[in-house]
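My questions all concern the structure below.
Missing here: one protein chain of the complex. Every other protein chain is in place.
Moving on, here comes subunit A:
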Amino acid sequence: MLKEGQIRIPSGCAISGVIDLEGGGVCGEEMIRSISVMHDRSNGLGGGFAGYGIYPQYKNLYAFHVFYEDQSAREECEKFLDRHFDIVNLSKIPTRKHPRITDAPLLWRYFLTPLATKLSHSQLDEREYVVRCVTRVNTRMKGAHIFSSGKNMGVFKAVGFPEDVGEFFRLEEYEGYAWTAHGRYPTNTPGWWGGAHPFALLDYSVVHNGEISSYDANRRFIEMFGYKCSLLTDTEVITYVIDYLVRREGLSLLEAANVMAAPFWTTIAQQEPERRERLTFLRQAYSSLLMTGPFSILVGFEGGLMALNDRLKLRSMVIGERGSRVCIASEECAIRAISPELDRIWSPKGGEAAIFRCKEEAQCQ
């Protein structure tokens, strides 16, 4: 049977996310509780979490989380990392024995910063340099997969139900200002940890529930710009599209959302002139990055979360607010599980981006 990356595997899913706008500590355990009530939306073939603000002691360093199939892959990858980065700290990612999480690859974590000389010789911007190094490892190095590469954030994922994955990675020991979580229901059994979600690049992480019918149009377009879609999953291509639009093209997250879930032409025609002009430009200039078919995504980034549905809203997604806390999930029960009382609960419309940012000073703490 073909592995993930050799064949495209559609999947249904559950997603959940939480952010504290004051930057207050949200424990990983809460996220586990939230996603666990949507157990039936996953089938045990993938679960994962992304935590933001979880590495305050290393907040200026890139945190790489890496899967290795064997020691030789680790040695080879570490040689590469050594040549390109100053590794400030490395360790195994702490886990606990878990009856339902098996066949774990080697799990390593590195806090690092690009080597100044290498970086200046590359004539690249620092983040682009990091992206290229990550892409190089993930596409060329057999048995090594960097699945988290942002600053002060980390992705934890595995094959299994999400609540088991969270316990396996001891997420109750982490605290951050925002979390996302994902339970996967792939229609195949690849059994590869790299195929689980969130998918992340730099500090962008994406959890996604849906199946975009535009996949190959989006993939073939984004690959023109040096991205290599090696997993053949929606989440991967969505992450690259966001990275391209926001980091490389300099669009705002809202503008990127207007590209990915562009309003219908008839809707655009009804807008007031300035908005109409902006939406028309974005839709024309990036027409190949429009996404059709069902999706609900949570995008984690430095300092915030964005929730976005496809323009027909073919996947459920609700948002609950309580004080400085905002919870976003596929189902309301996942929100009530951690915040039974809510000030407000609402569903964003199809194509309507809901963007939540921590207060800046809170983020710096």
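Just so it is clear, contacts are C-beta pairs under 8 Å (C-beta built on N, C-alpha and C of every residue); 3 or more make two chains touch, one makes a residue touch a chain; residues count from 1.
Please note the rule applied: contacts and distances are computed from a predicted model.
Comparing "glutamate synthase (NADPH)", "Carbohydrate ABC transporter membrane protein 2 (CUT1 family)", "Succinate dehydrogenase cytochrome b556 subunit" or "Autoinducer 2 import system permease protein LsrD" against the UniProt entry of the hidden chain yields the protein name "glutamate synthase (NADPH)".
Touch with the chain omitted from the figure is made, among A:D40, A:D103, A:E173 or A:D216, by A:D216.
Only one of A:P99, A:G250 or A:P340 touches the absent chain when the whole complex is considered: A:G250. Annotation: of A:L290, A:I328 or A:A354, A:L290 touches the absent chain (contact as defined above).
What subunit A contributes to its contact with the hidden chain is residues 8, 10-12, 187, 210-218, 220-221, 223-225, 249-251, 255, 262, 264-266, 274, 277-278, 280-282, 284-288, 290-294, 311-312, 314.
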